[in-house]
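A protein chain is absent from this complex, but the other protein chains hold their places.
Right after this comes chain A.
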Amino acid sequence: MLLSDLKQKQSAIITKINSDEETEDRLYSLGLVEGIQILIDKYSMAKQTIIISLQSQTLAIGLGEAKQIEVEITK
C-alpha cells in the first residue's frame, strides 16, 4: 500500500521508500524513514498535498512523493 492511498486520520508504518537519492535524502533528514509511524492529518483540496504527523512534528508532502512511499496500516 502507498502513503497516497491512506485516508485521513489513518496511521501507518513506513515499510519502504522508492524515491531517487535526492528525495530520499530529504525525506531522511526530515525523519521520514523506514519503520517510522505516521498519521495522515489532512489532504489539501485537490489531494495534491498531504499533511502528515510523525514523532513530534508535522510535515507536508506532495502527492508525487507520497506515491513513492510504501506503508502498512497499523489501525
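One rule holds in what follows: contacts are C-beta pairs under 8 Å (C-beta built on N, C-alpha and C of every residue); 3 or more make two chains touch, one makes a residue touch a chain; residues count from 1.
In the analysis below, contacts and distances are computed from a predicted model.
Entry comment: the absent subunit's protein name, as recorded by UniProt, is "Ferrous iron transport protein B", drawn from "ATP-binding cassette domain-containing protein", "LrgB family protein", "Ferrous iron transport protein B" or "Acetolactate synthase small subunit".
Those residues of chain A that touch the chain absent from the view are 19, 22-23, 25-33, 42-46, 48-49, 51, 55-62, 64-65.
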